[in-house]
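Structure, as structure tokens:
Only a portion of the chains appears, each positioned as in the full assembly.
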């Protein structure tokens, strides 16, 4: 019979960059002894995002940063919302473009990700933060 | 025991901009007397999007508009799809970049959003529209 579970995890960041936490999600699914179903993640912040991306060459993550820095650079004169510093609005822009939700099916207890896919928290602020992700599990 | 519910809401817009409807979603979840679960939203349009964003400083929403206006300006000579006007293709671009789906867990009857997160319909056309969002609720 279908059932659900919920959990909240905290991910500490050390400034801008992509932090993989595929293992944390996979472990929590395994602990709940669901064989198949769907796991949904929601990040409770507006200046960081959740992303499924390449987990092999770290240069991909650096290029993602370089791309965003060109698209919406810190201190961009276009922005008026600068309350928390010149990386504040660029962080909101990056979040709007990449999102805070993910939904990943799992089969036979394993996340149905591709070989090269990892689950990442993308921190968009330059300072360290403590980020919270809510997980919802549906399955049997 | 797990159960589901579905609903469709209509959101009138008065041209380009972000329209918050967090309260409408929260009220519908409460009316259905689900304690915990997952609510999923889908917008039935291709020139508006659904977004979780900062709900404090309205300047954030203005900066999001300014950013999009620079990225894909109305009347951009790059675009050939101009059937409905010079804001037609820019609206599709913005929708492709920000998406029409959201999935938000709720715990103890409350949406598991962060303090600064609100649920927004982002209208990308300059004219007024009537937008439809389908809501799906899973929980117990």
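Read from first to last, the chains carry the letters A and B; within each, the first residue is number 1.
Everything below uses one rule, namely that a residue touches a chain if its C-beta (ideal position, glycine included) is under 8 Å from a C-beta of that chain, and two chains touch if they have at least 3 such contacts.
What you see is a predicted model; the values in this text were computed from it and never measured.
This homomeric assembly is drawn with 2 chains in place; in total, the structure file defines 3 copies of the chain.
One rule holds for everything that comes next: only the chains that are shown with their structure count from here on.
Chain centres here are Cα means. That of chain A falls 20 Å from that of chain B. Those residues of chain B lying in contact with chain A across their complex are 1-2, 36-38, 51-54, 57, 59-60, 62-64, 66-67, 70-71, 97-99, 101-105, 107, 112-114, 116-117, 138-140. If you check the complex, the residues on chain A that touch chain B are 1-4, 6, 8, 40, 42-46, 71-72, 78-81, 83, 89, 92-93, 95-97, 99-101, 103, 132, 134-136, 138.
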